[in-house]
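The complex is shown incomplete by one protein chain, all other protein chains being positioned as in the whole.
Up next is chain A:
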Amino acid sequence: MIPLGLPEPTAPALTTQAPDLDYWLLSPLLVVFAVGVVGVLVEAFVDRRHRRLTQLVLALAGVGAAFVLTLLQVGSLPEQGAGVGVAFATVAVDRPTLFFQGTILVLAFISLLLIAENRDGESAFAAQAAAVPGSEEERAHVLAGSQHTEVYPLVMFAVLGMQLFPASNDFLTMFIALEVMSLPLYLLCGLARRRRLFSQEAAVKYFLLGAFSSAFFLFGIAMVYGYAGSVHFADVYAAVGAGGAGVIEDGEPLLLIGMALIGVGLLFKVGAVPFHNWKPDVYQGAPTPITALMASCTLVAAFGALLRVFYVAFGASVWEWRPMLWVVAILTMVLAAVIAVTQRDIKRLLAYSSVVHAGFVLTAVVAASADGLAGAMFYLAAYGFTTIGAFAVVTLVRAPEGGAEAGDLAQWAGLARTSPFLAGALGLFLLAFAGIPLTSGFIGKFAVFEAAVAAGATPLVVVGVLSSAVTAFFYVRIIVLMFFAEPAETAPRVLRPGGLTGTVIGVGIAATVLLGVFPGPVLDNLLPQPSAEAAVGTQPSGAGIVPEDMFVR
(Lines give C-alpha, C1' and ligand atoms only; values in the text may rest on other atoms or scores of the structure.)
Protein backbone atom coordinates (compact mmCIF):
# COMPACT_ATOMS: atom_id res chain seq x y z
CA MET A 1 0.00 0.00 0.00
CA ILE A 2 1.99 2.91 1.26
CA PRO A 3 5.47 1.87 0.19
CA LEU A 4 4.28 1.57 -3.37
CA GLY A 5 3.76 5.26 -3.61
CA LEU A 6 7.12 6.09 -2.17
CA PRO A 7 10.46 5.79 -3.87
CA GLU A 8 11.64 3.12 -1.50
CA PRO A 9 15.04 1.85 -2.48
CA THR A 10 14.68 -1.65 -1.12
CA ALA A 11 11.29 -2.34 -2.68
CA PRO A 12 12.58 -3.73 -5.98
CA ALA A 13 14.97 -6.00 -4.16
CA LEU A 14 12.02 -7.57 -2.37
CA THR A 15 10.42 -8.66 -5.60
CA THR A 16 13.50 -9.95 -7.39
CA GLN A 17 15.34 -11.74 -4.64
CA ALA A 18 14.42 -15.36 -4.19
CA PRO A 19 12.62 -15.68 -0.91
CA ASP A 20 15.04 -17.08 1.58
CA LEU A 21 12.86 -17.77 4.56
CA ASP A 22 13.90 -19.63 7.62
CA TYR A 23 10.82 -21.80 7.87
CA TRP A 24 11.99 -23.38 11.07
CA LEU A 25 12.09 -20.10 12.94
CA LEU A 26 8.78 -19.04 11.47
CA SER A 27 7.11 -22.38 12.17
CA PRO A 28 5.09 -21.32 15.25
CA LEU A 29 3.47 -18.60 13.18
CA LEU A 30 2.95 -20.89 10.22
CA VAL A 31 1.35 -23.62 12.28
CA VAL A 32 -1.19 -21.24 13.75
CA PHE A 33 -1.85 -19.75 10.34
CA ALA A 34 -2.29 -23.19 8.78
CA VAL A 35 -4.74 -24.20 11.48
CA GLY A 36 -6.70 -21.03 10.85
CA VAL A 37 -6.91 -21.79 7.13
CA VAL A 38 -7.82 -25.42 7.72
CA GLY A 39 -10.46 -24.17 10.13
CA VAL A 40 -12.04 -22.20 7.33
CA LEU A 41 -12.04 -25.31 5.15
CA VAL A 42 -13.61 -27.27 7.97
CA GLU A 43 -16.43 -24.76 8.00
CA ALA A 44 -16.99 -25.48 4.34
CA PHE A 45 -16.67 -29.23 4.20
CA VAL A 46 -17.30 -30.83 7.58
CA ASP A 47 -20.76 -31.76 8.67
CA ARG A 48 -22.34 -29.28 11.08
CA ARG A 49 -22.64 -31.80 13.89
CA HIS A 50 -18.92 -32.52 13.96
CA ARG A 51 -17.68 -29.03 13.38
CA ARG A 52 -17.36 -27.80 16.91
CA LEU A 53 -15.33 -30.76 18.08
CA THR A 54 -13.16 -30.76 14.96
CA GLN A 55 -12.50 -27.07 15.26
CA LEU A 56 -11.74 -27.28 18.95
CA VAL A 57 -9.33 -30.18 18.60
CA LEU A 58 -7.65 -28.50 15.65
CA ALA A 59 -7.30 -25.20 17.44
CA LEU A 60 -5.99 -26.70 20.68
CA ALA A 61 -3.58 -28.94 18.79
CA GLY A 62 -2.39 -26.04 16.67
CA VAL A 63 -1.81 -23.73 19.61
CA GLY A 64 -0.18 -26.54 21.56
CA ALA A 65 2.12 -27.46 18.67
CA ALA A 66 3.03 -23.82 18.14
CA PHE A 67 3.89 -23.57 21.83
CA VAL A 68 6.14 -26.62 21.67
CA LEU A 69 7.85 -25.22 18.57
CA THR A 70 8.34 -21.91 20.37
CA LEU A 71 9.99 -23.73 23.25
CA LEU A 72 12.25 -25.66 20.89
CA GLN A 73 13.38 -22.47 19.24
CA VAL A 74 14.84 -21.15 22.45
CA GLY A 75 17.47 -23.84 21.98
CA SER A 76 18.18 -22.93 18.38
CA LEU A 77 18.94 -19.29 19.12
CA PRO A 78 22.63 -18.39 19.07
CA GLU A 79 24.28 -18.28 22.47
CA GLN A 80 25.61 -14.80 21.88
CA GLY A 81 23.39 -11.83 21.27
CA ALA A 82 19.67 -11.57 21.52
CA GLY A 83 18.56 -13.63 18.51
CA VAL A 84 18.23 -13.47 14.77
CA GLY A 85 16.16 -11.59 12.23
CA VAL A 86 14.35 -13.72 9.66
CA ALA A 87 12.45 -13.07 6.44
CA PHE A 88 14.58 -10.11 5.41
CA ALA A 89 14.81 -9.09 9.02
CA THR A 90 11.14 -8.20 9.10
CA VAL A 91 10.56 -10.66 11.89
CA ALA A 92 12.83 -10.77 14.89
CA VAL A 93 13.21 -14.07 16.67
CA ASP A 94 14.90 -13.28 19.94
CA ARG A 95 14.35 -14.22 23.53
CA PRO A 96 11.78 -11.51 24.33
CA THR A 97 9.84 -12.50 21.20
CA LEU A 98 9.80 -16.13 22.18
CA PHE A 99 8.75 -15.29 25.71
CA PHE A 100 5.89 -13.12 24.49
CA GLN A 101 4.83 -15.69 21.90
CA GLY A 102 5.01 -18.51 24.40
CA THR A 103 2.96 -16.54 26.89
CA ILE A 104 0.40 -15.62 24.26
CA LEU A 105 0.08 -19.23 23.14
CA VAL A 106 -0.39 -20.56 26.67
CA LEU A 107 -2.94 -17.88 27.49
CA ALA A 108 -4.69 -18.46 24.16
CA PHE A 109 -4.83 -22.18 24.91
CA ILE A 110 -6.57 -21.50 28.22
CA SER A 111 -8.88 -18.94 26.63
CA LEU A 112 -9.82 -21.50 23.99
CA LEU A 113 -11.01 -23.83 26.74
CA LEU A 114 -13.23 -21.05 27.98
CA ILE A 115 -14.42 -20.27 24.47
CA ALA A 116 -15.29 -23.91 23.92
CA GLU A 117 -17.40 -24.21 27.07
CA ASN A 118 -20.77 -25.43 26.04
CA ARG A 119 -23.67 -26.06 28.41
CA ASP A 120 -26.75 -27.85 27.17
CA GLY A 121 -25.81 -26.92 23.64
CA GLU A 122 -25.45 -23.29 24.61
CA SER A 123 -22.13 -21.56 24.15
CA ALA A 124 -21.21 -17.96 24.90
CA PHE A 125 -21.72 -17.05 21.25
CA ALA A 126 -24.78 -16.05 19.29
CA ALA A 127 -26.57 -18.77 17.42
CA GLN A 128 -26.72 -16.64 14.31
CA ALA A 129 -24.95 -13.32 14.51
CA ALA A 130 -26.53 -12.06 11.31
CA ALA A 131 -30.04 -12.38 12.69
CA VAL A 132 -31.60 -9.28 14.17
CA PRO A 133 -31.58 -9.50 17.97
CA GLY A 134 -34.98 -10.58 19.24
CA SER A 135 -36.28 -11.53 15.84
CA GLU A 136 -38.11 -14.68 14.82
CA GLU A 137 -35.14 -15.68 12.73
CA GLU A 138 -32.92 -15.58 15.77
CA ARG A 139 -35.37 -17.69 17.72
CA ALA A 140 -35.44 -20.22 14.95
CA HIS A 141 -31.67 -20.47 14.96
CA VAL A 142 -31.57 -20.81 18.72
CA LEU A 143 -34.12 -23.59 18.58
CA ALA A 144 -32.26 -25.31 15.78
CA GLY A 145 -29.11 -25.19 17.93
CA SER A 146 -27.05 -23.27 15.40
CA GLN A 147 -23.51 -22.45 16.39
CA HIS A 148 -20.86 -20.13 15.08
CA THR A 149 -17.90 -22.45 14.87
CA GLU A 150 -16.17 -19.81 12.78
CA VAL A 151 -15.12 -18.49 16.15
CA TYR A 152 -12.20 -20.90 16.20
CA PRO A 153 -10.53 -19.92 12.94
CA LEU A 154 -11.13 -16.28 13.85
CA VAL A 155 -9.36 -16.80 17.15
CA MET A 156 -6.51 -18.53 15.37
CA PHE A 157 -6.04 -15.58 13.03
CA ALA A 158 -6.14 -13.20 15.96
CA VAL A 159 -3.53 -15.30 17.73
CA LEU A 160 -1.39 -15.22 14.60
CA GLY A 161 -1.51 -11.45 14.66
CA MET A 162 -0.69 -11.43 18.35
CA GLN A 163 2.32 -13.67 17.76
CA LEU A 164 3.59 -11.47 14.98
CA PHE A 165 2.89 -8.17 16.72
CA PRO A 166 5.73 -8.31 19.28
CA ALA A 167 8.01 -10.09 16.79
CA SER A 168 7.81 -7.55 14.01
CA ASN A 169 11.05 -5.89 13.26
CA ASP A 170 9.80 -3.16 11.00
CA PHE A 171 6.84 -0.86 11.12
CA LEU A 172 4.98 -2.27 8.14
CA THR A 173 5.09 -5.82 9.44
CA MET A 174 3.93 -4.49 12.75
CA PHE A 175 1.04 -2.69 11.11
CA ILE A 176 -0.01 -5.84 9.29
CA ALA A 177 0.23 -7.79 12.51
CA LEU A 178 -1.89 -5.16 14.21
CA GLU A 179 -4.61 -5.53 11.62
CA VAL A 180 -4.44 -9.32 11.52
CA MET A 181 -4.82 -9.30 15.26
CA SER A 182 -7.55 -6.68 15.46
CA LEU A 183 -9.97 -7.52 12.64
CA PRO A 184 -10.98 -10.95 13.96
CA LEU A 185 -11.31 -9.45 17.43
CA TYR A 186 -13.70 -6.76 16.22
CA LEU A 187 -15.86 -9.49 14.81
CA LEU A 188 -15.60 -11.76 17.84
CA CYS A 189 -16.69 -8.92 20.12
CA GLY A 190 -20.05 -8.75 18.37
CA LEU A 191 -20.93 -12.41 18.79
CA ALA A 192 -22.26 -12.51 22.35
CA ARG A 193 -25.26 -14.77 22.82
CA ARG A 194 -26.92 -12.63 25.47
CA ARG A 195 -27.37 -8.87 25.47
CA ARG A 196 -26.67 -8.86 21.78
CA LEU A 197 -27.21 -5.14 21.31
CA PHE A 198 -24.56 -4.43 23.91
CA SER A 199 -22.29 -6.78 22.11
CA GLN A 200 -22.88 -5.26 18.72
CA GLU A 201 -22.40 -1.81 20.13
CA ALA A 202 -19.11 -2.96 21.59
CA ALA A 203 -17.99 -4.36 18.27
CA VAL A 204 -18.81 -1.17 16.42
CA LYS A 205 -17.13 1.02 19.01
CA TYR A 206 -14.07 -1.14 19.05
CA PHE A 207 -13.91 -1.21 15.29
CA LEU A 208 -14.32 2.53 14.81
CA LEU A 209 -11.90 3.52 17.53
CA GLY A 210 -9.51 0.78 16.48
CA ALA A 211 -9.56 1.94 12.89
CA PHE A 212 -8.95 5.45 14.11
CA SER A 213 -5.95 4.39 16.13
CA SER A 214 -4.61 2.34 13.24
CA ALA A 215 -4.74 5.47 11.16
CA PHE A 216 -2.72 7.30 13.78
CA PHE A 217 -0.26 4.44 13.81
CA LEU A 218 0.06 4.48 10.03
CA PHE A 219 0.49 8.23 9.90
CA GLY A 220 3.21 7.93 12.52
CA ILE A 221 4.96 5.35 10.39
CA ALA A 222 4.92 7.77 7.48
CA MET A 223 6.49 10.44 9.66
CA VAL A 224 9.20 8.17 10.93
CA TYR A 225 9.84 6.94 7.41
CA GLY A 226 10.26 10.53 6.40
CA TYR A 227 12.78 11.00 9.15
CA ALA A 228 14.79 7.83 8.84
CA GLY A 229 14.21 6.83 5.22
CA SER A 230 13.33 3.32 6.30
CA VAL A 231 10.72 1.43 8.23
CA HIS A 232 13.19 -1.08 9.63
CA PHE A 233 13.68 -0.71 13.35
CA ALA A 234 17.43 -1.11 13.03
CA ASP A 235 17.60 1.67 10.44
CA VAL A 236 15.43 3.96 12.53
CA TYR A 237 17.65 3.27 15.51
CA ALA A 238 20.76 4.01 13.47
CA ALA A 239 19.19 7.16 12.05
CA VAL A 240 18.30 8.42 15.49
CA GLY A 241 21.81 7.62 16.67
CA ALA A 242 23.31 9.46 13.73
CA GLY A 243 21.03 12.42 14.27
CA GLY A 244 18.67 11.98 11.34
CA ALA A 245 20.64 10.10 8.63
CA GLY A 246 20.44 13.11 6.38
CA VAL A 247 17.23 12.18 4.57
CA ILE A 248 15.69 15.50 5.51
CA GLU A 249 17.48 18.45 6.98
CA ASP A 250 16.48 19.09 10.59
CA GLY A 251 14.05 16.20 10.53
CA GLU A 252 13.75 15.96 14.28
CA PRO A 253 10.10 17.19 14.41
CA LEU A 254 9.17 14.37 12.04
CA LEU A 255 10.67 11.88 14.44
CA LEU A 256 8.93 13.38 17.43
CA ILE A 257 5.54 13.57 15.73
CA GLY A 258 5.97 10.08 14.37
CA MET A 259 6.95 8.75 17.75
CA ALA A 260 3.91 10.37 19.35
CA LEU A 261 1.50 9.07 16.70
CA ILE A 262 2.89 5.55 16.81
CA GLY A 263 2.69 5.83 20.57
CA VAL A 264 -1.00 6.70 20.30
CA GLY A 265 -1.65 3.63 18.17
CA LEU A 266 0.12 1.32 20.57
CA LEU A 267 -1.19 2.92 23.74
CA PHE A 268 -4.67 2.52 22.33
CA LYS A 269 -4.09 -1.20 22.02
CA VAL A 270 -2.79 -1.49 25.60
CA GLY A 271 -5.64 0.74 26.73
CA ALA A 272 -3.72 3.46 28.53
CA VAL A 273 -5.42 6.70 29.54
CA PRO A 274 -6.41 8.81 27.58
CA PHE A 275 -6.85 6.08 24.94
CA HIS A 276 -8.72 3.70 27.21
CA ASN A 277 -12.33 4.61 26.56
CA TRP A 278 -13.05 1.58 24.44
CA LYS A 279 -12.02 -0.89 27.11
CA PRO A 280 -14.96 -0.80 29.52
CA ASP A 281 -17.56 -0.88 26.76
CA VAL A 282 -15.83 -3.57 24.77
CA TYR A 283 -14.95 -5.74 27.75
CA GLN A 284 -18.51 -5.49 28.96
CA GLY A 285 -20.18 -6.14 25.64
CA ALA A 286 -17.95 -8.87 24.24
CA PRO A 287 -18.65 -12.50 25.04
CA THR A 288 -16.79 -13.09 28.28
CA PRO A 289 -14.42 -15.75 26.89
CA ILE A 290 -13.39 -13.24 24.22
CA THR A 291 -12.96 -10.59 26.89
CA ALA A 292 -10.64 -13.00 28.67
CA LEU A 293 -8.69 -13.49 25.46
CA MET A 294 -8.39 -9.75 24.92
CA ALA A 295 -7.55 -8.95 28.52
CA SER A 296 -4.71 -11.43 28.54
CA CYS A 297 -3.31 -12.19 25.09
CA THR A 298 -3.99 -8.86 23.40
CA LEU A 299 -2.48 -7.00 26.31
CA VAL A 300 0.65 -9.16 26.19
CA ALA A 301 0.96 -8.71 22.43
CA ALA A 302 0.36 -4.98 22.57
CA PHE A 303 2.93 -4.47 25.29
CA GLY A 304 5.35 -6.70 23.43
CA ALA A 305 5.01 -4.45 20.41
CA LEU A 306 5.18 -1.30 22.52
CA LEU A 307 8.38 -2.50 24.16
CA ARG A 308 9.92 -3.42 20.83
CA VAL A 309 9.09 -0.09 19.22
CA PHE A 310 10.30 2.03 22.10
CA TYR A 311 13.26 -0.12 23.10
CA VAL A 312 14.49 -1.08 19.62
CA ALA A 313 13.42 1.51 17.07
CA PHE A 314 13.46 4.44 19.46
CA GLY A 315 16.02 2.93 21.84
CA ALA A 316 18.42 5.78 21.23
CA SER A 317 15.90 8.49 21.98
CA VAL A 318 14.84 7.41 25.43
CA TRP A 319 15.01 10.98 26.65
CA GLU A 320 12.44 12.04 24.06
CA TRP A 321 9.78 9.44 24.78
CA ARG A 322 10.28 8.95 28.48
CA PRO A 323 8.45 12.15 29.54
CA MET A 324 5.51 11.21 27.33
CA LEU A 325 5.24 7.77 28.92
CA TRP A 326 5.64 9.28 32.39
CA VAL A 327 2.59 11.42 31.83
CA VAL A 328 0.60 8.58 30.30
CA ALA A 329 1.56 6.19 33.08
CA ILE A 330 0.54 8.63 35.81
CA LEU A 331 -2.75 9.47 34.11
CA THR A 332 -3.45 5.81 33.53
CA MET A 333 -2.80 4.71 37.08
CA VAL A 334 -4.58 7.58 38.80
CA LEU A 335 -7.61 8.20 36.58
CA ALA A 336 -8.43 4.57 35.91
CA ALA A 337 -8.12 3.69 39.59
CA VAL A 338 -10.42 6.52 40.60
CA ILE A 339 -13.00 5.82 37.92
CA ALA A 340 -12.95 2.12 38.73
CA VAL A 341 -14.13 2.89 42.25
CA THR A 342 -17.48 4.04 40.90
CA GLN A 343 -18.13 0.96 38.74
CA ARG A 344 -21.11 -1.23 39.47
CA ASP A 345 -20.62 -3.89 36.82
CA ILE A 346 -18.06 -6.62 37.35
CA LYS A 347 -16.86 -6.68 33.75
CA ARG A 348 -16.52 -2.91 33.55
CA LEU A 349 -14.67 -2.98 36.83
CA LEU A 350 -12.27 -5.61 35.55
CA ALA A 351 -11.85 -3.51 32.42
CA TYR A 352 -10.84 -0.45 34.39
CA SER A 353 -8.65 -2.64 36.53
CA SER A 354 -6.96 -3.82 33.35
CA VAL A 355 -6.35 -0.17 32.47
CA VAL A 356 -4.70 0.43 35.86
CA HIS A 357 -2.53 -2.63 35.38
CA ALA A 358 -1.46 -1.32 32.00
CA GLY A 359 -0.32 1.77 33.89
CA PHE A 360 1.76 -0.37 36.24
CA VAL A 361 3.42 -2.10 33.31
CA LEU A 362 4.14 1.30 31.77
CA THR A 363 6.22 2.20 34.82
CA ALA A 364 8.50 -0.66 33.84
CA VAL A 365 8.56 0.45 30.21
CA VAL A 366 9.71 3.88 31.37
CA ALA A 367 12.74 2.27 33.01
CA ALA A 368 14.24 1.47 29.58
CA SER A 369 16.47 -1.23 30.98
CA ALA A 370 16.78 -5.00 31.03
CA ASP A 371 15.07 -4.90 34.42
CA GLY A 372 12.21 -2.93 32.95
CA LEU A 373 11.79 -5.40 30.12
CA ALA A 374 11.92 -8.37 32.48
CA GLY A 375 9.54 -6.71 34.93
CA ALA A 376 7.00 -5.97 32.22
CA MET A 377 7.26 -9.50 30.85
CA PHE A 378 6.74 -11.10 34.23
CA TYR A 379 3.88 -8.78 35.09
CA LEU A 380 2.07 -9.48 31.83
CA ALA A 381 2.40 -13.23 32.16
CA ALA A 382 1.26 -13.20 35.78
CA TYR A 383 -1.61 -10.83 35.06
CA GLY A 384 -2.73 -12.86 32.05
CA PHE A 385 -3.30 -16.04 34.04
CA THR A 386 -5.05 -14.22 36.86
CA THR A 387 -7.32 -12.22 34.61
CA ILE A 388 -8.44 -15.23 32.56
CA GLY A 389 -9.26 -16.96 35.82
CA ALA A 390 -11.28 -13.97 36.99
CA PHE A 391 -13.28 -13.80 33.76
CA ALA A 392 -13.84 -17.55 33.92
CA VAL A 393 -15.51 -17.04 37.29
CA VAL A 394 -17.62 -14.26 35.78
CA THR A 395 -18.98 -16.65 33.15
CA LEU A 396 -20.40 -18.89 35.87
CA VAL A 397 -22.39 -16.36 37.85
CA ARG A 398 -25.65 -15.77 36.04
CA ALA A 399 -28.62 -13.54 36.64
CA PRO A 400 -31.48 -15.33 38.40
CA GLU A 401 -33.61 -15.16 35.27
CA GLY A 402 -32.74 -15.33 31.61
CA GLY A 403 -29.30 -16.84 31.82
CA ALA A 404 -27.30 -13.69 31.15
CA GLU A 405 -24.25 -13.10 33.31
CA ALA A 406 -24.89 -11.30 36.58
CA GLY A 407 -22.95 -8.17 35.77
CA ASP A 408 -24.36 -6.04 38.54
CA LEU A 409 -22.13 -6.35 41.59
CA ALA A 410 -25.11 -6.10 43.94
CA GLN A 411 -26.12 -9.57 42.77
CA TRP A 412 -22.80 -10.97 43.92
CA ALA A 413 -23.56 -10.31 47.58
CA GLY A 414 -23.15 -13.34 49.79
CA LEU A 415 -21.76 -15.50 47.00
CA ALA A 416 -19.36 -17.17 49.42
CA ARG A 417 -22.26 -18.73 51.29
CA THR A 418 -23.66 -20.49 48.27
CA SER A 419 -20.46 -21.17 46.33
CA PRO A 420 -17.48 -20.93 48.66
CA PHE A 421 -15.02 -22.38 46.16
CA LEU A 422 -15.93 -19.99 43.38
CA ALA A 423 -15.90 -17.00 45.71
CA GLY A 424 -12.59 -18.15 47.14
CA ALA A 425 -11.08 -18.41 43.67
CA LEU A 426 -12.25 -14.96 42.68
CA GLY A 427 -11.05 -13.67 46.07
CA LEU A 428 -7.60 -15.03 45.36
CA PHE A 429 -7.55 -13.44 41.90
CA LEU A 430 -8.64 -10.11 43.35
CA LEU A 431 -5.96 -10.26 46.03
CA ALA A 432 -3.44 -10.97 43.31
CA PHE A 433 -4.69 -7.93 41.38
CA ALA A 434 -4.28 -5.92 44.56
CA GLY A 435 -0.71 -7.13 44.86
CA ILE A 436 -0.88 -8.99 48.16
CA PRO A 437 2.30 -10.98 48.86
CA LEU A 438 2.41 -14.71 48.12
CA THR A 439 0.45 -14.09 44.93
CA SER A 440 1.91 -13.51 41.49
CA GLY A 441 0.54 -9.98 41.49
CA PHE A 442 2.90 -8.96 44.26
CA ILE A 443 6.03 -10.29 42.57
CA GLY A 444 4.93 -8.61 39.35
CA LYS A 445 4.39 -5.32 41.08
CA PHE A 446 7.69 -5.62 42.83
CA ALA A 447 9.46 -6.36 39.55
CA VAL A 448 8.02 -3.38 37.67
CA PHE A 449 8.42 -0.96 40.55
CA GLU A 450 11.96 -2.15 41.23
CA ALA A 451 12.90 -1.48 37.62
CA ALA A 452 11.37 1.98 37.79
CA VAL A 453 13.12 2.88 41.04
CA ALA A 454 16.46 1.65 39.68
CA ALA A 455 15.93 3.92 36.68
CA GLY A 456 15.25 6.93 38.89
CA ALA A 457 11.48 7.00 38.45
CA THR A 458 10.73 6.90 42.17
CA PRO A 459 7.95 9.54 41.98
CA LEU A 460 6.21 7.37 39.41
CA VAL A 461 6.43 4.44 41.79
CA VAL A 462 4.98 6.50 44.62
CA VAL A 463 2.03 7.37 42.39
CA GLY A 464 1.88 3.69 41.52
CA VAL A 465 1.64 2.47 45.11
CA LEU A 466 -0.92 5.13 45.98
CA SER A 467 -3.16 4.10 43.12
CA SER A 468 -2.48 0.52 44.15
CA ALA A 469 -4.08 1.37 47.45
CA VAL A 470 -7.08 2.83 45.61
CA THR A 471 -7.42 -0.27 43.48
CA ALA A 472 -7.19 -2.39 46.61
CA PHE A 473 -10.28 -0.55 47.80
CA PHE A 474 -12.50 -1.78 45.01
CA TYR A 475 -11.04 -5.26 44.86
CA VAL A 476 -11.56 -5.63 48.56
CA ARG A 477 -15.06 -4.27 48.26
CA ILE A 478 -15.96 -7.20 46.05
CA ILE A 479 -14.50 -9.56 48.63
CA VAL A 480 -16.52 -7.84 51.34
CA LEU A 481 -19.58 -8.24 49.19
CA MET A 482 -19.01 -11.90 48.49
CA PHE A 483 -17.84 -12.99 51.91
CA PHE A 484 -19.28 -10.65 54.50
CA ALA A 485 -22.59 -9.48 53.08
CA GLU A 486 -25.92 -11.24 53.38
CA PRO A 487 -27.07 -12.83 50.12
CA ALA A 488 -28.98 -10.42 47.93
CA GLU A 489 -32.70 -10.67 47.25
CA THR A 490 -31.90 -11.39 43.63
CA ALA A 491 -29.38 -14.10 44.35
CA PRO A 492 -27.53 -15.12 41.21
CA ARG A 493 -27.77 -18.55 39.71
CA VAL A 494 -24.32 -20.06 39.97
CA LEU A 495 -23.51 -22.64 37.36
CA ARG A 496 -21.41 -25.62 38.29
CA PRO A 497 -18.05 -25.14 36.60
CA GLY A 498 -17.84 -27.67 33.79
CA GLY A 499 -14.63 -29.50 33.02
CA LEU A 500 -13.33 -26.81 30.70
CA THR A 501 -14.13 -23.77 32.84
CA GLY A 502 -12.99 -25.68 35.92
CA THR A 503 -9.64 -26.32 34.28
CA VAL A 504 -9.30 -22.64 33.41
CA ILE A 505 -10.00 -21.57 36.98
CA GLY A 506 -7.67 -24.25 38.31
CA VAL A 507 -4.84 -23.16 36.04
CA GLY A 508 -5.45 -19.56 37.07
CA ILE A 509 -5.21 -20.45 40.75
CA ALA A 510 -2.12 -22.59 40.25
CA ALA A 511 -0.31 -19.94 38.22
CA THR A 512 -1.29 -17.16 40.63
CA VAL A 513 0.04 -19.05 43.64
CA LEU A 514 3.09 -20.64 42.01
CA LEU A 515 4.32 -17.46 40.38
CA GLY A 516 3.77 -15.75 43.71
CA VAL A 517 5.64 -18.25 45.86
CA PHE A 518 8.25 -19.64 43.48
CA PRO A 519 8.82 -16.98 40.86
CA GLY A 520 12.52 -17.85 40.72
CA PRO A 521 12.50 -20.24 37.74
CA VAL A 522 10.68 -17.74 35.53
CA LEU A 523 12.58 -14.69 36.72
CA ASP A 524 15.99 -16.31 36.50
CA ASN A 525 15.71 -18.43 33.38
CA LEU A 526 13.15 -16.98 31.02
CA LEU A 527 13.66 -13.27 31.37
CA PRO A 528 16.53 -11.10 30.21
CA GLN A 529 19.15 -10.62 32.88
CA PRO A 530 20.71 -7.25 33.53
CA SER A 531 24.19 -7.25 32.06
CA ALA A 532 27.08 -7.15 34.50
CA GLU A 533 27.93 -3.49 34.13
CA ALA A 534 24.28 -2.52 34.43
CA ALA A 535 23.90 -4.30 37.74
CA VAL A 536 26.82 -2.60 39.40
CA GLY A 537 26.68 1.13 39.71
CA THR A 538 23.28 1.68 38.14
CA GLN A 539 22.77 5.36 38.32
CA PRO A 540 19.39 6.22 39.81
CA SER A 541 19.16 8.89 37.16
CA GLY A 542 18.90 6.09 34.59
CA ALA A 543 20.81 5.63 31.39
CA GLY A 544 19.42 7.31 28.31
CA ILE A 545 19.97 4.39 25.95
CA VAL A 546 18.41 0.96 26.03
CA PRO A 547 21.04 -1.79 26.49
CA GLU A 548 22.21 -3.29 23.21
CA ASP A 549 21.83 -6.99 23.74
CA MET A 550 18.18 -7.22 24.73
CA PHE A 551 16.63 -7.37 21.27
CA VAL A 552 17.73 -8.09 17.74
CA ARG A 553 18.42 -4.82 16.10
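The rule is simple: a contact is a pair of C-beta atoms (placed from the backbone, for glycine too) under 8 Å apart; a residue touches a chain by one contact, two chains touch by 3 or more; residues count from 1.
One rule holds for everything that comes next: contacts and distances are computed from a predicted model.
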Seminar exercise, completed: Among "Acriflavin resistance protein", "NADH dehydrogenase subunit M", "Fe-S cluster assembly protein SufD" or "ABC transporter substrate-binding protein", the omitted chain is listed in UniProt as "NADH dehydrogenase subunit M"
Exercise. Among A:Pro78, A:Gly499 or A:Gly520, which residue is in contact with the omitted chain in the full complex?
Worked result: A:Gly520
Seminar exercise, completed: Touch assignment to the omitted chain, from A:Val37, A:Ala215, A:Val327 or A:Val480, lands on A:Val480
Problem set entry | Full-complex contact with the absent chain, from A:Val393, A:Val461, A:Ile505 or A:Met550 | A:Val461
Problem set entry | chain A residues touching the omitted chain (full complex) | 374, 417, 431, 434-438, 442-443, 445-447, 449-450, 453-454, 458, 461-462, 465-466, 468-469, 472-473, 476-477, 480, 483-485, 519-520, 523-524, 527, 529, 535-538, 540
